[in-house]
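With one protein chain removed, the remaining protein chains of the complex are shown where they sit.
When the chains are written out, they are named A and B in that same order, and each has its own residue count from 1.
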Amino acid sequence: MGTNNDNRRNNREENLNGTLVSVLLLGAVLALSWLGAYAIFLNRG
Amino acid sequence: MIQSNIHESAPLSGFTRNDASLVLAHILFAFAALFIGGFAGLLQGLVRGGMITLPGGIGYYQLLTAHGVLMALIFTTFFIVGFLYSGTAKTMGGKLLPAASWLGWAGFILMSAGTALGTIMILLNEATVLYTFYAPMKASPWFYIALALVVVGSWLSGYGIFYQYRKWRKSHSGKLSPLFAFMAVATMLLWQIATLGVAATVLFQFIPWSFGWVETINIMVSRTLFWYFGHPLVYFWLLPAYMVWYLVVPKVIGGKVFSDALARLAFVLFLMFSVPVGFHHQLMEPAIPAFWKYVQVVLTFMVVVPSLMTAFAIFATFEMSGREKGARGLFGWFRKLPWSDVRFFGPFIGMLMFIPGGAGGLINASNQMNALVHNTLWVTGHFHLTVATTVAVTFMGVAYWLIPALTNRVLTPKVNRLGMWQIGIWAFGMLIMSAAMHTVGLLGAPRRTAYTTYMDNPEALGWMPYQVAMAVGGTILFVSLVILVVNIVLLMRAPKGATEYVLAETSADAQPTPRILERWGLWTGILVVLVLLAYTIPFADLLNHSGPGSKPWVTW
Partner (left out) sequence: MHLHRYEKIWLMFGMAMLVLFLAVLGAGTFALGMEPPDGHHIPVDPEKVAETPPFDNPGLHHVGGNIYNAYMIAHVFGYKPQNMEIPLGATVHFQVTSVDVVHGFQIVGTNVNLMAIPGAVSHYTHTFDEPGEYLLLCNEYCGAGHEYMATRILVK
């Protein structure tokens, strides 16, 4: 299951490069905002 | 109108008159609540921005109570029930079974009666306790009775959906349920379990206490029962929006459901993990040990996972459908999306605003870090992004095709364009208002507070420019609401014709969905275990060690 080359479009694994980049960007937004808020929290403590 | 393979074939035209009336009644009631609640919000924003003072006869906190109840309880519940009934009819037989229809109408009547009674009490200044009605502030017992009517009514609504689902499963034994039906059942099951908390506190604490049959109330128990309800409440709002993203949006963009199995798995995870987490709304309260707060924070972070799955599914749906249309490169598919179709644009704005909305939510739930934002306008900014944009604007986007589908009319290009404007204006106003709220909240400005400068305190004076921005944003939002009302009127008077009830199909070569996902007993059982683990010890402690309790206070 899923041993095909993921970069070729085929029935099993679609080309989702854009999706991966998009969700990782989303993850970066989540991480950066959390860290920023935590920094403010530490600063006020 | 019996159909086979409901979730595979395109929906037939039309609803029965009864079903259309039932759904439409819920939808229109919801938008009426949104408009009235929105008017209250407009006034609140203008007051806090220092631009108006209220005439005698209506107080800021009355408006705020009305705003919270109408927006967070009435608009949401009515729209959700209506939407779920529409898909219940569509995907499980084409029309509602008699018992389901009866339950739907009974639910509508009880909920409407409760809404009317509650609104009257609020306007009479007998219930200026805000929609969270925290003890020991005591409203008129009729306010609590009104809330009970709304909740019990919604239970009946849920039972109608469960009934139709059970009948469908019996007569299609061995077949996978339609994805809409599965998600609708998950949503109403979550609601049923969640509302047990608020029902318990209202029925066993607030009503006897407010009538004077019982002298004191245990505040921490009432808060804990409320927030046991209050967190899954937001998932009750979110899941129907996710249903639109999973089921409707793929069809609008010309694609299919990304993964039936993963969508069901996400909903099962929501069912289990959105309930045993109420303490993250009580992080700044005494009497709950740090250990238990942390346990529920860990569980809260677990409920982030199905949202991460949903984000992936959405981008994947966009990309796959875009590549089918010939898009190339990393982000070429983005341009292939139907930007000028309000049925897409509405939910898309909802998705977009969930990025800062979700990020803020993660921060709010972060245990000790909650001290940074608790009870500040940051929290208000957060939920205006989530319920008031992600959920509300997704629902608005649905209304533009659902109302014509119910009334056998068309969504004309003109109304589509007006809808784009309406939603765009909402997004613009919300960006301004919510950004200002988040910022001024970080600077310490409190939520749920009327106009004040705390005797010209310099910090408080520094908040004023942001509160002016909030008033500007709020005014723009109200303009959007006015346009929405106009659009609804236009939809109700549009030319007759057929409008598609938009539901995507699963891909023909999708992997089969594991049947274990539909074992409601199993998932509910795990949910019960999680709730017992997360709540038993701290709750028992609150019950047994809370001192004499509090007598009623009427401080407004």
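By our rule, contacts are C-beta pairs under 8 Å (C-beta built on N, C-alpha and C of every residue); 3 or more make two chains touch, one makes a residue touch a chain.
Please read all numbers here as calculations on a predicted model, not as lab measurements.
Asker: One chain isn't shown here. Among B:94, B:424 or B:446, which residue touches it?
Answerer: Only one listed residue reaches the unshown chain, and that is B:446.
Asker: Hey, which of B:136, B:208 or B:254 is the one touching the hidden chain?
Answerer: B:136
Asker: Would you indicate which residue among B:39, B:102, B:155 or B:301 is in contact with the undisplayed chain?
Answerer: For the chain that is not drawn, the touching residue is B:301.
Asker: Which of B:116, B:284, B:498 or B:532 sits in contact with the chain that's absent?
Answerer: B:284
Asker: Of the residues B:324, B:500, B:518 or B:541, which one touches the chain left out of the display?
Answerer: The missing chain is touched by B:541.
Asker: Spell out, residue by residue, where the missing chain touches subunit A.
Answerer: Residue positions of subunit A that touch the missing chain: 1-2, 6, 13-14, 16-17, 19-20, 23-24, 27, 30-31, 34, 38, 41, 44-45.
Asker: Residue by residue, what part of subunit B touches the chain that was omitted?
Answerer: 59-61, 64, 130, 134-137, 219-220, 259, 261-262, 265, 283-290, 292-294, 297-298, 301-302, 304-305, 308-309, 312, 316, 362, 366-372, 374-376, 443-444, 446-452, 454-455, 457, 459-460, 511, 514, 541, 545-551, 553, 555-556
Criterion: only the chains that are shown with their structure count from here on.
Asker: Can you give the whole-Å distance between the Cα centres of subunit A and subunit B?
Answerer: Measuring from centre to centre gives 26 Å for this pair.
Asker: Across the complex, what residues on subunit A touch subunit B?
Answerer: 9, 11, 14-19, 21-23, 26, 29-30, 33-34, 37-38, 40-41, 44
Asker: Would you tell me which residues of subunit B are touching subunit A in their complex?
Answerer: Counting only subunit B, the residues touching subunit A are 308, 311-312, 315-316, 318-320, 323, 330-334, 355-356, 358-360, 362-363, 366, 368-369, 371-373, 442, 509.
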